[in-house]
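Quick notes on the structure that follows.
Missing here is one protein chain; the remaining ones are kept as they sit in the complex.
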Amino acid sequence: MSNQNLNQDNHGHSDDHGHHKETFISKYVFSMDHKMIAKQFLITGIIMGTLGMAMSMIFRLQLAFPDMKFPFFEGIMGHWGKDGKLDPNFYLALITIHGTIMVFYVLTAGLSGTFSNLLIPLQVGARDMASPFLNMLSYWFFFLSSCVLVSSLFVDGGPASAGWTIYPPLSALPKAIPGSGTGMTLWLVAIILFIASALLGGVNYITTVLNMRTLGMKMTRLPLTIWAFLVTAVLGLLSFPVLLGAGLLLIFDRSFGTSFYLADIPADMAGGIERVGGSPILFQHLFWFLGHPEVYIILLPALGITSEVIATNSRKPIFGYRAMIGSILAIAVLSFIVWGHHMFITGMNPFLGSVFVLGTLIIAVPSAVKTFNYIATLWKGNLQLTPAMLFAIGLVSFFISGGLTGLFLGNAALDINLHDTYFVVAHFHIVMGSAAIFGMMSGIYHWFPKMFGRMMNKSLGYAHFWLTFISAYCVFFPMHFMGLAGVPRRYYANTAYDQFSTFVDMNVFITIAALIGGAAQLLFLFNFFYSIRKGKKATQNPWNSNTLEWTAPVKHLHGNWPGDIPHVYRWPYDYSKPGSEVDFIPQNIPEEGQTDPLQEMASQHNH
Amino acid sequence: MKILNRIQKTSFIFATLIVLSLGSFAQTADEGAKLFSANCTSCHSINEKIVGPPLKNVHKKYDEAWIIKWVKNSQEFIKSGDAKAVKVYEENNKIPMTSFATFTDLQVKSIIAYVKAESEKAPVASAASASSNVATDSETETTDLSDCINWLMVVSFLLLIIVIGLMISILEKLGDIKGKPSINWIRINGFLLLAFLILGMAAVVWEFYYHTKLTVNAQTPASAHGVIYDSMFNITLVLTGIMFVVTQVLLFWYGYRYKHSDTRKALYYPDNHKLEFIWTIIPAVVLTVLVVRGLQTWSAITDRNQNDKAQVIEVFGYQFDWKMRYAGADNKLGAHDFRKMGVWNELGVDPNDSASKDDIVTSELHLKVGQPVVLKFRAKDVIHSAYLPHFRVQMNVVPGLPTQFIFTPTVTTNQMREIMKNPTFDYVLLCNKICGSAHYRMNRKVIVESAEDYYKWLSTQPKLVAENTATAESDSKALATK
Amino acid sequence: MHIEEHLEHTEPPKDMKKQIWKTFWILFALTVVDIAVYFQLMEYHSGYKNALFIILGVVKAYFIVGIFMHMKFEKKWLPYLIIVPMIFVMYLITLMVIEGNYTSFLR
Partner (left out) sequence: MSETTTLTNVKTGTWGGGKSPFSISYGKLMMWIFLLSDAFTFSSLLVAYGFIRHSYASNLVTPWPSPDHVFNHFPFLHGVHLPLMFVSLMTFILIFSSVTMVLAVEAGHRMAKKEVGMYMFLTILGGIGFLSCQAWEWTQFITGTHEGRMLADGSIFHGANLQMNQYGPTPFGDLFFIVTGFHGFHVLSGVVINIIIYLNVLGGTYEKRGHYEMVEKVGLYWHFVDLVWVFVFTFYYLI
């Protein structure tokens, strides 16, 4: 492969990667520059996101109008949409792939992959990632993984359709549903490639943040974005391997006749081999040991971005910087010990249920602290309501709404009647779907000038925000009530039972709101790709921000700064500091009396 | 609608009369109706494609012998290379049909007779069909999307948007030329934030007002533990509701109040330990309440020893239906083994176990009011979840892992119908864990009734082993000769 | 562009070779103890025996990580970085063992 040629030496010892000649391929395709890799992650993520959203539109149409025919279904889905009717099997496939794409490909790789890559070296003051080669590898594993997942849409029997949580035996028995054949195998392959990508990325992010900070960049001077990315990387590094193990065992169950997750399955269902002795619950435990940290892998970067955007645009320091770091760490630690709250009614030991209830509800405390700190940051600020800022405020709003419903679901007793209903759908689409997407959008609007050297169109940005914000609430808020009425999720149609027919109107309303929200994303896509080529030229520091990335030149350099890397003398939140003429003081401006880095380090040492 | 219904009903009666005049044929169709609703409705209906194709006029397309072969074991039939069978298989996305090897030829014939009778009166009478399952096939005819959209309106709407967009962009360009923005976006957005807060809160109130009554939490709980469940729910709702209003109001109000102005400078206010301490402690206290109450409720509901005298009923889930097994007089379920699942014995009951002699397998879940009951769950193939929303009961049904739920139904179906003022209301047992294409149709009626009615119903249900001893014996003989 | 800084470690002891061999003999002895206990108490099943094996395993791990992998001579942050996350593994294992027993009880 050509990436082999580009890399002269093995295992990340690329000492002088800045010097070899740049061809088109080495600049745009197999680039080792973290900024280019960030762009690659972002654009792949946006493409996958568009795909995932399009899928949701299709099944929303089905849910709202179960009796109607949509002739174009046959056009796009072939025999799965025969006569304009969506096939129930393909409905399940769509929700599965929609979930997988959104959770892993958009909100994990597209969000944290993009912004970790872009911001970590720039904000900590490093020339590049610790190992640019592994970084490039990380993207290409992700790319490969995306390709495998998309290709699974076209195999015989359809893509994986056991839900994004792929609980065995449904996913382990190829005969159980059509999607559990080749589609499921490809899903597992895609996820294993994805894990490889996430691990390579994570190792790199952690090492860079710990080892490569510029002089004076103490841990307590890191922007909250970097803290969030660091903790996210740690979460991924510790939880993805468990999914790898779980996936490995599942592959063995599917293809080699073992029984890790299968118990009491007659031979005729399981490929001629009787399966005894395993436990389907084991898979769920292993899956959710990843799955719950995964929620925070998605959410924390969004919260980190929000912290930065809110502070910059309020022209105020973030309130309670240390408390924010503390709550990020607390959330991270707690996220590892509460996975079982997804499994209260699986037949798990009720005692463990109690343990998980305790941990789960404690997470609400750091989350509440974060919320209050955001609100306190807005208080008496001077809010620049840029699109990025509005998306950040939207995130806080979603974080509150979705977080509070978590208190219902995290309580084992209440979960009995709410488990797997639309209440759950509403909860996680608000708190980790919408909130994280809003964080991602906020980041894109905010750092677009850094990435592409141009500004995005503001008015389109505002239209995009309001349409998305209103439609997201209109889509997901009513779902709570459907859930409370006992409407189960993942139902192809709600017509099979009288009581749910009262929700036909609501389903139509939700679908229309979803279509409007979907259309609003077209505005964004247009704005994004148009602005890359034709947007207004960006200035060096368009938002008057304090962090180091804005000290780097607008035109990208391999190595980030033309001369020396700037040294850091202060925390990143000196906005509107009393006694200062301007309302921001970048991190590389020395405090009074601190002109020499050596001096300042020495004075630190004396403390 | 009412008139239509009446017409349908009369036509149904009329049709039945015609059928009746055919004598013995009617009886088979009647039995066919029963078999159809017990075995076929999760995948088939007469007029609609569900998982399998619609069965209307199926008797015209294929001869009886062919259908019998197909129903009994379609996979084998396809393998044998029958052209018609392969065609049907491929037309339906290669989704295999469940084999009904238990059916006698006569039973299949009776189903065909039923389908024939239904086909003749369909589609008008389809709503009044004898599908006694909770499922009611939707009455509306499928319509084309293009009929519903007023294209003129869509086009004019799009034009309007484009015009607004152009106006804004012209205004902005003007602003660029003047060097001063001609639209004050910050002001507009500040007001929009405030408007969103007010309208949003109004919408939330409206939503609660209109939709709460549809939720099961607003209905009388139909089980003993439902009362503590509901009180726990209400406590959580009130506490989170307060937090929701306070934080959202502050968020959007500040967004509006502190929008940018050139004359003001933001307050440098990085820290306040007292404040941070307060808002760490308040949620912590609130959560302590929730955790303690929550754990009390949880352990009360899941206590395995809460009632030794509970009646034992097994709920068996498979793709895509439920079967219930009643323990009979000894209140003991016979042993089971998945290896024994087979021809007449879907549940894999051990016929030689003395406890299984009086076991009864049914398709409906009947419960005695006021009688504590322990539902024991078992699955054949994949994970299902038994969800009885009105009883606040849910438990996953996992192959290879016996699970259970103990509860006491307290309101009979008839009482509930009165409370809800809905004479057709029925409790329901739903599948709530993704299990395949007909997951959404995998439901069964639950009936809570007086002890008297319950025993009357139970006595009409055949005993599993007694009914099938003959088959069982021939089975074991066949095994022995092997 | 960044250089591969070859950083000096906290100096390993001068008699490193000696220490390595000492560690080897400790590991050897511990394994022998493992086997000896195993043979002596072959018919005797109890939690204490298993606890002993696990403790011996952890001690062996301590020597491998500490001496062979050089952890003992690194700055104190590295051990924290590596060892603290293992708490999650222990939590997971404990809970899964409880859950396994419960499964056994249900069946």
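Worth a mention:
In order of appearance the chains are A, B and C, and numbering begins at 1 in each one.
In the analysis below, a residue touches a chain if its C-beta (ideal position, glycine included) is under 8 Å from a C-beta of that chain, and two chains touch if they have at least 3 such contacts.
Note that the structure is a prediction, hence the values are computed from the model and not measured.
Across the entire complex, contacts from the unshown chain go to A, C. When the missing chain is restored to the complex, the residue among A:77, A:136, A:193 or A:212 that touches it is A:212. Contact between chain C and the absent chain runs through residues 1-10, 12, 16-17, 20-21, 23-24, 27-28, 31, 34-35, 38-39, 42, 50, 53-54, 56-57, 60-61, 64-65, 67-70, 74-75, 77-78, 81-82, 85-86, 89, 92-93, 96-97, 99-101, 103-105, 107.
Seen across the whole complex, the unshown chain contacts chain A at 11-13, 124-125, 130-131, 134, 199, 202-204, 206-208, 210-219, 221, 237-242, 244-246, 248-249, 252, 256-260, 273, 275-279, 282, 285-286, 289, 564-565, 567-568, 597-598, 601-602, 604-605.
Basically, only the chains that are shown with their structure count from here on.
Contact topology of the protein chains: fully connected, every pair of chains touching. Look at where the CA atoms of chain A average out and do the same for chain B: the two points lie 31 Å apart. Averaged Cα coordinates give chain A a centre that lies 35 Å from the centre of chain C. Centre to centre, using the average C-alpha position, chain B and chain C are separated by 50 Å. Counting partner chains per residue, chain C shows two or more touched chains at residues 103, 106. Shown for chain A are the residues that touch two or more other chains, namely 279, 281, 347. Those residues of chain A lying in contact with chain B across their complex are 65-71, 79-80, 84-85, 87-89, 92, 156-157, 162-163, 167, 169-170, 173, 175-178, 262-266, 269, 274, 276, 278-281, 314-323, 345-347, 350, 353-354, 357-358, 361-362, 364-365, 368-369, 371-376, 378-385, 390, 393, 396-397, 400-401, 404-405, 407-408, 411-414, 416-417, 419-421, 458-459, 462, 466, 469-470, 473, 477-478, 481, 484-486, 488, 490-499, 502-503, 506, 573, 575-578, 583. Against chain C, in their complex, chain A makes its touches with residues 13, 15-18, 126-128, 212, 234, 238, 242, 279, 281-282, 285, 289, 336-337, 340, 347-349, 351-352, 355, 559.
Contact residues on chain C toward chain B in their complex (touch as defined above): 103, 106-107.
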